[in-house]
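Here the complex is missing one protein chain, while the rest keep their positions.
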Amino acid sequence: MTSLTNPRVPVLEVSDLAISYHDGGAYQEVVHGVSFRVEAGQVVALVGESGSGKTTTAQSIIGLLAANGRVDRGAIKLNGTDISRWSDKQLDTIRGASISLVPQDPGSSLNPVKTIGDQVGEILEIHGKLRGKDLERRVVALLDRVGLSEPEFRARQYPHELSGGMRQRVLIAIAITLKPQLIIADEPTSALDVTVQKRILDLIDELRREYGTAVLLVTHDLGIAADRADRVVVLQGGRVQEEGSAIDVLASPRSAYTRQLIADAPSLARSVTRAPATARLPDESAPADDIVVVEQLVQAFRRPGTGQPPLLAVDKVSFRVRRGTTHALVGESGSGKTTTIRAVVGFQRPTSGTIRVDGTDLANLNGEALRQFRRKIQLVYQNPYASLDPRQTVFGIIEEPLLNFGAVKRTERRAKVMSILGRVGLPEATALRRPHALSGGQRQRVAIARALILEPQVVVLDEAVSALDVTVQARILDLLDELQQDLGLTYLFVSHDLAVVRQIADTVSVLRGGRLVDGGPVAQVFEQPGSDYTRELINAIPGRNHPVFA
Amino acid sequence: MTSRYLLGRVGQALLVLWAAFTVSFVLLQAMPGDAILIKFQNPDLGLTAQQIAEIRASYGAEGPLWLQYIHSIGNFLTGNFGYSVQAGVPVSASLAAHLPVTLKLAMLGFLLASIFAVAIAFLSSLAPFAWLRSAIQSIPSLFISVPTFWLGIMLIQIFSFRLKLVPVINPDPWQEFILPVITLAVPISAPLAQVLVRNIDEVLTRPFVAVARAKGATRNRVLWRHVAKNALLPTLTIAGVLFGELIAGAVVTETVFGLNGIGGLTERAVGSQDAAVLQAIVVLSAAAFVIINLIVDLVFPILDPRLRTNPGAAA
Partner (left out) sequence: MTSFDTIQSDAGTDRHATRHSLADRLGRLQRRLPPGLALSWLILAIVFLWAVAPALFTSYSAVEGIGGAQLKRPDAAHLLGTDALGRDLYARIVYGAVHSLTGAFVAVGLGLVVGTALGVVAGSVGRRLDDAIMRLVDVLLSIPPLLLSLSIIILLGFGTVNAAIAVGVTSIAGFARLARSEVVRVRRSDYVEAAFGSGGTFWAVLWRHVLPNSLTSVIAFAALQFGSAVLQISTLGFLGYGAPPPTPEWGLLIAEGRNYISTAWWLTTAPGVVVVLVVLAANRVSQSFGKVIS
């Protein structure tokens, strides 16, 4: 490996790269002639939605395409040398040493049966740098460098004993061990909570500056690209739509697709212009018409066999939702937001506290009464792949709630289903399809249609747009907004994404560790946060300080 | 792992064992026609009904069923498995005499099966060509489709009669075992290899393998240092199933090759409806199965760090 880098030769130069995958029958090209370059010490963001080919491109650079993938044409030049046709044996000498990888999912990216120390030490062992005591000392120093407390102790631990953020730090330690010229960070924080995400990205930034390493940052989040990258490459359907300095691309995008992406990204500023949302809030003097009232809700889970006291997943949470408005429950993983709404829709009996929906106290509901109550409140799930029965047709899925409450004639049912199908923006032909033939966005529309067919008053949306691409997410949010205005629906909107919440909600409750830490009208909570935690959450939103988003 | 868990697990094992005993008792001892009648009702013996009843009493076959059941449990707990009606010797003595052959056969067979399975699994993932890979991977499904008894006969036909490599008449003690061990190993290796192949394929798709490759680890290193342990651990869970296969294989193999072990004993016991012998074999096999699974459950946490510590400790 040449350690002397010619300043005029970029660290990485990808030109006219085409990649295809074998799908049973033939090779299907998915990356069509992608070109870009990464200069020494630069951060280049590869931005795109799912199916854009961003991950495939990144994998091909380090020679780790899936077994059914192949590079059809083009060049991948590392310091001027084309490595795209290299054998595994040749690549083994530069992997880890010249190029390294920070993977997407820290949860499954460490070997569960080897210690942290072994896995960090392995890269030194493979490249024959250090051994024995020296190696151990170096491993501890690295773990310390990436900000893990008690590094000696961590080195002896196994991956499952560490949190997601800690695991990602370990993976970063592995990636920087040999001070490579290029780190490929493939969605390094998409599996992490927003506050953890900020700390991890800060760490990568800091190490990059210290070591002068270039970073190829693969991300779906334009905000992250805006915050962290020098240059941005926008990919769509395996083609480069636009490339340029981050500032230029975001401030004056040339391609229509980039403009769309920027417009669809949920932003903190938008809700200020979205007057109707706040206008719906009646002034304080009007008699309160709270359709959902949660008071002192406690949800405890026993932990048999562990000898520990019951886990308080929700601890004395109270909030109220006015009819026809949107209330958001915000929090990171483990905050109790999902547990709270499961109690509100009647799937779980609270340990204590009261819940009233449209005047009905859930505590007294059982059997048939509970079943009848379900007409009032409907839930839309996060994962549209799991919430639709794969064996039913779309028509069957949407029709089912009507069958549950009987006495609707066949022709009438059919008319209702078809009308709601149009309402959520799906063509009539979808009625006969099964879920697997639909895209994620279409499936979520089906789930919304199923929720609406009983004409409920409250719809609970559990991270209902989190799994969707940003352009699809924007369309679904538009749909929800439209439905609310037309039908006078009340939404209880659960999300980890503050930018989305800022855009759609009227009032908000911030949860942390099962407790309510902040709450009130959205503008108030965002502009004058009532707790340090809320402030931290807001500060961690990617792209917050960028002129385009703010 | 708490001592409470340990006690609970042992208690559960004992419960299963007791229930297995009861099932075998119901199936084998509580039936109307039995071995004593078959043997002594023969008119040539000229026994009167009175005498037969006395013989039956001496075998403990008289009295109400529940009393027989209590008797039987007591006897099993003290290692008294009753009398083999056909052979006229205590079942325990008969088992002890036949056990060594079966132990030798089973251990060698299992060893060879493990070698087959590991070889198939790892060769297939190292195979340089796709066609070779799929050829190797289809071996287990062939192995699983071959009747064990037929395989034994074919081996005799080919190696003893055609190629005359292994003598059938007066073989030495080791030669005698060559073909039976191969015969037994084939059906045992098939499920083991299938599970291994599936596990290796699954582990290879996990992200940590890509991370290891990204460190510069070679394919071989990844296979042995990262994939092997993750893929081998879950095979422990089918140990009990393999034991069952081993028993079935032993019965058939010993019958085909005329070996005088537990398998041969079982075959003869069924032929002569010698229920006491069969019940002892059933109960002891169930005991072995329960103990194997108990050991697997207790050993697993030692081998797999994920089960060793309290996951609640994660920060």
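Note that the chains take the letters A and B in the order they are written out, and that residue 1 is the start of every chain.
Following the convention adopted for this analysis, a residue touches a chain if its C-beta (ideal position, glycine included) is under 8 Å from a C-beta of that chain, and two chains touch if they have at least 3 such contacts.
Keep in mind that this is a model prediction, so the values were computed, not measured.
Student: Can you tell me which of A:Val14, A:Ala191 or A:Ala343 touches the chain that was removed from the display?
Tutor: Touching the chain that is not displayed is residue A:Ala191.
Student: I'm checking contacts with the chain that's been left out. Which of A:Gly441, A:Gly519 or A:Pro542 qualifies?
Tutor: A:Gly441
Student: Identify the residue among A:His327, A:Arg450 or A:His546 that touches the chain left out of the display.
Tutor: Of the candidates A:His327, A:Arg450 or A:His546, A:Arg450 is in touch with the missing chain.
Student: Check the options A:Val345, A:Val417, A:Leu483 or A:Val525 and report the residue that touches the missing chain.
Tutor: Of all options in A:Val345, A:Val417, A:Leu483 or A:Val525, contact with the hidden chain holds for A:Val345.
Student: Across the whole complex, list the residues on subunit B that are touched by the chain not included here.
Tutor: The list for subunit B reads 15-17, 19-20, 23-24, 27-28, 31, 141-142, 144-150, 153-154, 156-157, 161, 240, 243-245, 247-248, 251-252, 255, 266-267, 270-271, 273, 275, 278-279, 281-282, 285-286, 289-290.
Student: Of the residues in subunit A, which ones touch the absent chain?
Tutor: On the subunit A side, contact with the omitted chain comes from 24-25, 49-51, 55, 187, 190-191, 220, 345, 347, 371-372, 374-375, 378-379, 381-383, 385-392, 400-401, 403-405, 437-442, 447, 450-451, 454, 463, 466-469, 471-472, 475, 496-497.
Operating definition for what follows: only the chains that are shown with their structure count from here on.
Student: Calculate how many whole Å lie between the centre of subunit A and the centre of subunit B, each centre taken as the average of the chain's C-alpha atoms.
Tutor: About 49 Å separates the centre of subunit A from that of subunit B.
Student: Using the touch rule from the top, collect the residues of subunit B that touch subunit A in their complex.
Tutor: 2, 4-5, 206-208, 210-219, 221, 225-226, 229-230, 233, 304-306, 309-315
Student: Which residues, counting only subunit A, touch subunit B once they are in their complex?
Tutor: Within the complex, subunit A touches subunit B at residues 62, 64, 88-89, 92-97, 99-101, 103-105, 108-114, 122-123, 126-127, 158, 160-163, 166, 171, 174, 305-306, 308.
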